[in-house]
Each structure stands twice: as structure tokens, then as C-alpha cells.
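Showing just some of the chains, left in place.
Labels A and B are assigned to the chains in the order they are written; within every chain, residues are numbered from 1.
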């Protein structure tokens, strides 16, 4: 039991910090963290950042060195996410590519697929999105209805995806489609690598409650893919998607570190805001609430580390990721809600009129997605109950 | 003893619901958010036609002469449809204050126009931190300089009741009836609740005739206390309507949305969450009814009753609006679905007219848990 970093880990951390200080956008570290709001400007900004990361060797750090990665250890990945959260770095546009699609292709892709896609993922030349959810297949993903039918040597894909992040900025999509309608629901699914820039693919932005357009609907009308675009085998897509999801631990790390940062900012907020001329943080009630949040954020961090320790020891990710995801999304929502409450009667002002920093309002509204996307809290609880506690499965028809 | 709506209240409730539905229900706030502000003028005309602008205006001034309990069902229904506009400010603040503290001349000048729907009121009570609003009496006019923030619907209201400093001491607060549309500067500020527009209103050598003083000079604090108490009860009632609606929305959605071959409302995690929402609604409704009853009956515990309603209801409204989003899954996260309207309204009311913590401090004070009482107790 040891809560400190090794020397080589500390070295890695210093190297990354130095790089960030030199390469983050102008003024970023001083708090000028404005990302253009319009789709085009935002896309360019994020592509620039992705390219910088890749040039500096800081994209896909866990990838093998031969493919342009660093072969980073799990702990180094964690340090990476920690540092990125610390400086509130811009989001990684090609996160689906570097964190999920790339590693999956390296795992189980064909030589041709590796050749064709992998390097372009890392250098940001091709941005990826993932096409999983559908309007009638959210929590019940296996019910997806998007169909791929073989016609000659082409697969013709029809259907609709939803909640596809950054689809409008993406070049390719890791897409699940139904290729077989008999048998069990999850046995007729195939994973395709689909080109976005083709007549059969249309994206439409979804306006979220925080007035952002990061998610999309993707309409597939006779979209086309080849046999060579199939990952794994036909009708084996469910397993492929599980492989891909097993690479999601990085997302959990990001969420966990974001919470640590958020807590620090919450304290700053309470130190900054005043009531009757006194900083709020002197209010004993505020102190009690902050102390509760302090214990909970720290607990989640250590729990994440403990679960990571298990992964390192056993060599594979465990179901504990669901606990981390569940707890951090709920706590994030709670803390942001509290930040809203602290801002008094001006708490709903946002955008350029925000009382302190508009990101509180934007992030608060964004947090309602945390407990839904990537498996709702209700689904995560079922997973934890069944896979960790061994409780009986829900009754299904 | 009778704790439910009486026939008259039920009638007001049904009429309001039918009227708002005929005007598009949730399309009303939607249209307003999208800039079609003329919907407000139409709405106000309709409310006046129904007699709803004069419910608590005395008959001699063109109203019906009823009390706060008669407005209650209308407020609930407005909350149910997240209706924009300064209805509560007009009927639960301006009218009762004019009734109780207005001069005969003021009553004659304003009340008939309010009852007919011609005049809408709002209020301005929060000073700009860096530019406190002061009024100097010069001859027959008060000269106003300074600014008020978070003034709701300044664009739509014709008049506002403004709290101003009229003397050296913090207690020298007076209320003025101000025609801000003349040449006060109304600067809109962006709020996540786009159904309640907020403004910073700045006054620069702005003249207000002396006869527009409401109540005695420097008696503003006491008058405000009464007026804000009634207004707070009113907004608490709108929260009940909002909660009633999100419970309905959730119950309906989870009956029809299917996953795993089942309506999601069959899963206890979802099912019981809706029950928890309903229980919160029940509490909120009870506290609101009681608060309004104490307002109408000037009961001795009215300040406590209103603080209980406001502190409980505002937090419960946020909680249920939040749960409603979760119950709608991804769709609840979209701008397109209506769930967020309620959450945002709930947040914009959370700390308006006092935070939950402040209202609980008031409960403590009104219950005699404050220092003085206890030290007596210990003697």
C-alpha cells in the first residue's frame, strides 16, 4: 500500500507539465480558455490541438511505440489524465479514435485496417466517432435496428444513430449495425468502419440543454461499406463492441480528475463570493457542505486508484469501472448543483453575463448528461449488482 | 376544516388550464424564448378578459374583491406551463401593496388599469453592488440615481415598485412607483431561464413625482416585508404547478418509453423515483396551501409558513425537475424536449426572494430558536 509516485512516474509528470506549459493555446493557463462557439471555429480549434498533441507525442500515449505512441503504463495514463484535468486542457477531438478505435484495431483489426487507419488516428488526420445508440436502443443497446445488407460486394446500411459525439467533425465512424435478424438480439450485430463523407451519411446536430451542439443524430440512407470495413467477423459485433468499451477506463480517469479540479474551484468560488460582506466560506454551513464534498471527491479518487491497482494486478479491467462511473457522475452533478446554489440570486446568469465564470452554468447543465450517457446510473447499478454483488438479473420478457 | 380547493378555486384552476392550453400550453414559453414576445401581450389580454387581473382588486376599483387564496390556483397553473411575465409581481405584490398602503388617489390611478389588463407591474429591489440606487427629494420630485439588478420583465411591465434609499441610514428605505419606461436604461442580462427575462435598470437624474411614494417615507422595509411575503407565497405556488407537471411528464413518459421489451416505468428504479417525486409534490402542495391561507387570513405564523413553503418547494422543484430529466434519458438532455424548461425555472426561483438557507434561518427566527429566546429559556 503506497500512495506515492515512483521516480520515473514523477519524471513523466514533469515532462508533460513542461510540454503543456509550452504548447497550450496562448493565455490558456491564465484562464483565457475560450473555445470558439461556432461549429466551424470549434472544429478548427480542436483539430489544431489534436495535431499539436500528436506532434508532441502526447496523443495516444498508451499505444505501442511502433505506432507512434509511448507505450505508457496504466499509471502514466492516469498521470496524463490528471495533468490534463489540472490545466483544464481542451478536449481531445479524436478521443474516440485514440482511446477506443485505435487500441481496438491494434487488438483485433486486420493488418490492412491497421495500415490504413491507425497512424491517421494518432496524428489527427482522421477524426473518429462511434455509432452505437439509436432512438429505440439506448439503455437496451442490443435492440439496435440500423441494418446492413450485403448487395454484391458492398454492404448497404440504413438506419439512424443518435448521441454521436462530434459526428459533424468526424471523418469516420465505428458503427454497429444489424446483419442478422434471427436468433438472440445481440448475436446479429456487426461492427463497421464507415466513411462519414459519403452521400448516404447525414448528420444533424442535437441542441443540448446547455445550448451546445456536441451530439448528433446520424442518418444512414444507403450508406456504403466494404467487407474490408468489418471489424472482427460478421455477426460478431457485440463482442467487438465490448472489446472497445473495455478501453474506456481512460474516460473514467478523466471524470475523476475533473472532479478534483472542480472541487478546488468550488472552494475558490466560496472564497470569492460574499454575503453581507463576508466570504461565503466563513459560513459554517458552507464549510460543512464543502467538507462533505472534499471527503467524497478524495474517496472517489482513491477508489479509482484501488480499482486501477486491481486492473494492474490482474492484467484486465474489472467491473469496478461501473462503480467509478456511477459515483463520479452523480457527485459531479451534486457539486455543480451546489456551485449554482452558492451563487445566490444571480446563479442563473450565464454566457457573457455570468456572475463569476460562465462555465459553472454550462457545466451544471452539462452534468445532467453524465448520469445518462455511457450507460445511465440505473443501468450502472444493475451492472454493479449483477457483476460485483452477484445479485439476480432483472426479469426480462 | 377543509384542505382542498373549494368550488371557486377549482373553477379558476380549470379555466386557467383551458385558457393556457388554448394558447398553446408549453408553446407559450417556447415562443417567448424564441423572441416572439407579443405572446405575452396576447396572454395578458386574455387573462384580463377572464377577470384574472382583478381578482384581488376591490370591486370599487373594477375588480372582484377576492383574496390570495383565489389567485392560488391560477398561479399553480401558470407554473405548470412555465408561463413568462410578471403576473405574480402584479397580483401578489403590487395589488396587495396598493390595497393596503396606497393613497386613495394611487388606488384610483392604478388599480382599475391593472384590473383591466392595461397596466403591468414589476419590482426592483436588489441594488447594483457598485451603484446603489438613491433618491433625493428635490421640490416635488425624487431624483433617482443608481441601478437595480435582476429586475424581471422590465421590458413588458409598465411600472415598477422600486426600493430606494431616501436617507442616510440603512433603514431609510422608501418605495416608489416608477414609470421606468420613460427613460430608465433597461439592459437585458442573459439567464439560463429564458422564460423570465432579467434586466439591469439604471437611473440617471430620473424624476419621480413625490405623490408616487408608496406608504410613508422610510417605511419601505416594513411594507416590503409584507409585500415580499405574499409574493413569495405566490411564487411557491407556481413551483407546485411546475412540480405537478414534471410528475405528470415523468409518469406519462415512463409508461410509454420501452427498453428491454418493457415500459421503463415497470423497473422499480424508475417507478420509485417517480413516487419520490410525487411525495415531494404532496409536501410542496401542502406547504403552499397553508402559506397562502396564512397570507389571506393574516395569520400570526404567516412569515414562518411562507418560509417553509419557499425553502421546501424551491429545493423540491429543483430535485424533481432534475429527476424528470433523468427519467427521460437522453431525450431529457435535449433542448427540444421540455424537461429543461422546468429545471431552469426552478433554478431561477431557487434564490429569488431569499435562498432556502435564508428562509430556514427565518423559520428559526420565527420559531423563537434565535438567541434571545433561548437565553431566556436557560435562565
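Going forward, a contact is a pair of C-beta atoms (placed from the backbone, for glycine too) under 8 Å apart; a residue touches a chain by one contact, two chains touch by 3 or more.
Keep in mind that what you see is a predicted model, and the values were worked out from it rather than measured.
**Q** For the full structure file, work out the chain stoichiometry and give it in label form.
**A** Written as a formula over the shown labels, the complex is A x2, B x2.
Here is the rule we go by: only the chains that are shown with their structure count from here on.
**Q** For subunit A and subunit B, let me know how many angstrom lie between their CA-based centres, rounded off.
**A** 40
**Q** Which stretch or stretches of subunit A touch subunit B in the complex?
**A** 133, 136, 138-140, 143, 162-163, 206-209, 211, 285, 333, 337, 340-341, 343-353, 361, 365, 368-369, 371-373, 376-378, 381, 394, 396-397
**Q** What part of subunit B is in contact with subunit A in the complex they form?
**A** Residue list for subunit B touching subunit A: 126, 149-150, 189-193, 198, 258-262, 264, 267, 269-270, 318, 322, 325-326, 329-330, 332-336, 339-340, 343-344, 347-348, 350-352, 355-357.
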